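The complex appears here minus one protein chain, its other protein chains still in place.
Up next is chain A:
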Amino acid sequence: MQKALAPEISTWPDEQPQLIGSRCGDCSATTFPTQALCPRCSGDKMSDELLPRRGTLIAWTTQGFVPKLPYAGGETAETFKPFGVGLVQLDDVIRVEGRLTESDPEKLKFGMDVELTMVPFYTDADGDEVITFAFAPA
């Protein structure tokens, strides 16, 4: 079966999953993931907010080597394939940092439209497929 790397940060397995952030009732600052106090006004009126699924790519890079533990991918230097990482602006609500399904610098463009997706990441010790969030060109 499939399970999410971090079940608490998205509405997966909804068909159109959304990331779960929080929004400040006083100053409307939005965070991802959720947090109890507002990082802008320090207030405690934070409530859960489902984040938009679509956005634009503000900035990006590639990850060209295996991250150190506790990275969960489990690849070796030989099997590792570089992946993209980007800062994505979801509508005018928030910018979220996440993996990109595209890793070719020739195909990654500043300002390109992207959409949230859930992708297979690794298979855990129980044989379950662990999925994680990423942004794909839309």
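In the analysis below, a residue touches a chain if its C-beta (ideal position, glycine included) is under 8 Å from a C-beta of that chain, and two chains touch if they have at least 3 such contacts; residues count from 1.
Everything that follows uses one rule, which is that contacts and distances are computed from a predicted model.
Undergrad: One chain of this complex is missing from the view, so tell me which of "3-oxoacyl-[acyl-carrier-protein] synthase-1", "histidine kinase", "Acetyl-CoA acetyltransferase" or "Branched-chain amino acid ABC transporter permease" is its UniProt name.
TA: In UniProt, the chain that is not shown appears as "Acetyl-CoA acetyltransferase".
Undergrad: Just name the one of A:D48, A:E97 or A:D128 that touches the chain not displayed here.
TA: Candidates A:D48, A:E97 or A:D128; residue touching the omitted chain: A:E97.
Undergrad: Where the complex has a chain not shown, which of A:L50, A:V85 or A:M118 is the residue touching it?
TA: For the chain that is not drawn, the touching residue is A:V85.
Undergrad: For chain A, which residues lie in contact with the unshown chain of the complex?
TA: 5-6, 9, 21, 29-33, 39-40, 58-65, 67-73, 82-83, 85-87, 89, 92-99, 105, 110, 121, 132
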